[in-house]
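Note that one protein chain of the assembly has been removed; the remaining protein chains are unaltered in position.
Moving on, here comes chain A:
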Amino acid sequence: MHALRVYARLLVAGVRRQSSYPLATLAGLVANATFGLLKTGILLAAVGSAGGTLAGYDVGTMSAYVWLSQGLLGSVNLWGGSDMMQRIRSGDVAIDFLRPVDVQGAAIATDVGKGLFALLPRGLPSVLIGVLAVGVTMPATPGPYVLGVFSVLVGITVSHALVYLLAVTGFWLVETRGVTVLYMSVSGLFAGLFTPVWLFPDWLRTAAEATPFPSMMMYPIDVLTGRVTGADAVGVVGVQLAWLAGVLLLGHVLTRAGRRTLEVQGG
């Protein structure tokens, strides 16, 4: 119980940290909206040239996809960098290991806190811009929203747990630029940032589904927009949870192993 309270505090601290830069938040929103309008233009034109429906998307549901994905952009980490990565490179992580909390849990809780806060000033306004400027089709029943909110939470956590994995490779690699770039190059495409994964040709979609990336953004949007419902939706959330468990476990193992190889120079 006590341990949970510590993580809750760290989560709140992450929220606080993010809320102290209002200009940064506004800037993010402007960039989000611009990309959203550009994505809307090309994707709705694609739906139009397919004759009104494309891979099950019509104008309203495609627009919902665009603006929800833009809204999640500030909360889901698609670029791969993190504070933890800096702390491992600088050796500050040695101090983290002395603290009476789990290093992995603390790092992920703080990042998830930042991500959750971003939903308020960045996520919801992005969706609102989409609703007002373009119009979106969303489900009329409460079910998809209840499960969808949970799915979004899991998606955000999967992304930060995955980025934590990149950070701990720094115990061995020191220079983590390469893995970050590698992550960045596939995350956007496979998470379904620019086009829904369901528009991919079969082989590419299969490749995407074999990675945790769709769990970060594509699946939560599918659940939230009611593209998958009922037992299927529960199944999708189950897949997300399985990825989360796997990524967390791997992170735990790597943290323990990395702790033994950690060498901090200087004194």
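Throughout what follows, contacts are C-beta pairs under 8 Å (C-beta built on N, C-alpha and C of every residue); 3 or more make two chains touch, one makes a residue touch a chain; residues count from 1.
As a convention for this text, contacts and distances are computed from a predicted model.
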- Message: Not counting the visible chains, the remaining one has a UniProt entry; which protein name from "NADH-quinone oxidoreductase subunit M", "ABC transporter permease", "Sulphur transport domain-containing protein" or "High-affinity zinc uptake system membrane protein ZnuB" does it give?
- Response: "ABC transporter permease"
- Given A:Ile95, A:Leu182, A:Ala210 or A:Ala245, the residue that touches the chain left out of view is A:Leu182
- Query: Touching the left-out chain: which of A:Pro100, A:Pro142 or A:Pro201?
  - Reply: A:Pro201
- Query: Of the listed residues A:Val12, A:Ala46 or A:Val149, which contacts the missing chain in the full complex?
  - Reply: A:Ala46
- Task: In the full complex, which bits of chain A touch the chain not displayed? Write them out.
- Result: 21, 23-24, 26-28, 30-31, 33-35, 37-38, 40-46, 49-50, 54-55, 175, 177-178, 181-182, 184-186, 188-189, 194-195, 199-201, 204
